[in-house]
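Worksheet: one structure, shown below.
The complex appears here minus one protein chain, its other protein chains still in place.
== chain A ==
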Amino acid sequence: MAASSAVVAILASIWLCSSIAADASGSSSETTMHTNNWAVLVCTSRFWFNYRHMANTLSLYRTVKRLGIPDERIILMLADDMACNSRNKYPAQVFNNENHWLNLYGDNVEVDYRGYEVTVENFLRVLTGRHESAVPRSKRLLSDEGSHILLYMTGHGGDEFLKFQDSEELQSHDLADAVKQMKEKHRFKELLIMVDTCQAATLFNQLHSPGVLAIASSMKGENSYSHHLDSDVGVSVVDRFTFYTLAFFERLNMYDNASLSRLFNSYDPNLLMSNAYYRTDLYQRNLQEVPVTNFFGSVMETVHTDSAYRAFPQKNTPRETRIRTGKTAEDDSRRSILTDMTKAECPFTRIVSSLESKMETVGNLDSLVNYGLVMILPVLVVSVWLST
C-alpha cells in the first residue's frame, strides 16, 4: 500500500513537472519577441534543363531582398550555375519570364552555398547549426529564439523525399528531425516551409514541431508543372507555383500588410494544375492576422523608449549603462566619489573632485588645452631668462 502510494506520488510529480515544462516550452514562443527574419532558399537541381529551379530560387531571393531581408540573413544555396553555363545564350543573366523583363542575376547576388556544396549534409548542418569550426559566418544560419525563418526549397521530389543534385535524397523524416532539433535549440520562433516540387506535401508528413507553417505546391500523387517555355533560352524558365507566388508579391511593397491567408488563398488549382496544400495544425496563430512580411520581408516593430540619446554623457547619473570602452576601475571609483561627496575622506580626492566639477563648468575643454599649450611659450621664455 505504502509502495503503491509512493509510486503514485512519484508519477504525479513527474507528470506535474512535464506539464510545467510543456507549458513553459509551449508558451515560450509567445513570450519571446519576434526580432529578426531569416531566409534559407535552396535550389537542389543541377543541369541545364533544370533552369527553372534556379530561376525559382533567384526570383524568391530577389523578392525577399526587395521586401527588406538583407544578405546577411539570407542563406542562398544554388546547386548549379545557370548564369555562366556554356549553354546560356544570355551570359550572366537569368530570367524567369520569356519577356526577359527582369534579370534575376543582377549586380549583387550573394550565393552562400554553390555547386557541389549544396548537399543534404550541408543543408541539415545549416538548419541545425552544427558546423565545423572553420565554416565562415556567412554560411551559418545564425538565428535565435526571436527569428522567423522562411525555408524555400525547389527541385525534383517525390513521395516523402526531395532529390539533391541528382545523387542524394532528403527524406521527410530528415527534415522533421532537423526542424525538431531547431526547435529544441530555440533556433526559430516561427518557421514557414515552402516547397515547390512534385508531390511536395508528402515532405511534411513527419513534422510535428510547434510554430511551423508549411505550404507545398502539390499533394501526393500530383506533379508540379512548369509555367512556360522560353523558346529563346530553350528551356522552361519558371514553375507555376512560384510564378503565382511571385505574381502575388510583385503587387506588394514593404509596407503592405497582406496576410498569409490571402497568399494561401491566392493559389488557383486550375491555374497551378495541382492542389496547393498548406498545413496549419502546428501553427498557433490565425493566418489572417499574420502579415506576409513576417516571413518574406523584414519589417521591424520599433519600440519607443523614454531615455534620450545623449551625445555627451552626463557625469552624475550613477546608473548609466557604460557603452564606451577604456573606462577603468579608477574612473568608476572616481565617479562614485563624485556622486557620493559625503563619503570622500582624503583631502586629495576632495581637491581633485572639486577641480573636476570646476572644469565641467568651464565648458569647452579644448580651448583650455589650447590655452595651456599657448602658455608653454611664455613660461619657457621666463624660465630661460631666469636661469641665464
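Operating definition for what follows: a contact is a pair of C-beta atoms (placed from the backbone, for glycine too) under 8 Å apart; a residue touches a chain by one contact, two chains touch by 3 or more; residues count from 1.
By our rule, contacts and distances are computed from a predicted model.
Novice: One chain is missing here; what is its name in UniProt, given the choices "Phosphatidylinositol glycan anchor biosynthesis class U protein", "TATA-box-binding protein", "Cytochrome c oxidase subunit 3" or "LYR motif containing 4"?
Specialist: Result for the unshown chain: "Phosphatidylinositol glycan anchor biosynthesis class U protein".
Novice: Per the definition of touch given earlier, which of A:107, A:132 or A:366 contacts the omitted chain?
Specialist: Within the whole complex, the residue contacting the unshown chain is A:366.
Novice: Of the residues A:138, A:357 or A:383, which one touches the chain left out of the display?
Specialist: In the complete complex, the chain left out is touched by residue A:383.
Novice: Touching residues of chain A against the unshown chain: what are they?
Specialist: For chain A, the residues touching the absent chain are 311-312, 324-328, 330-331, 359, 365-366, 368-370, 372-373, 376, 379-380, 383-384, 386-388.
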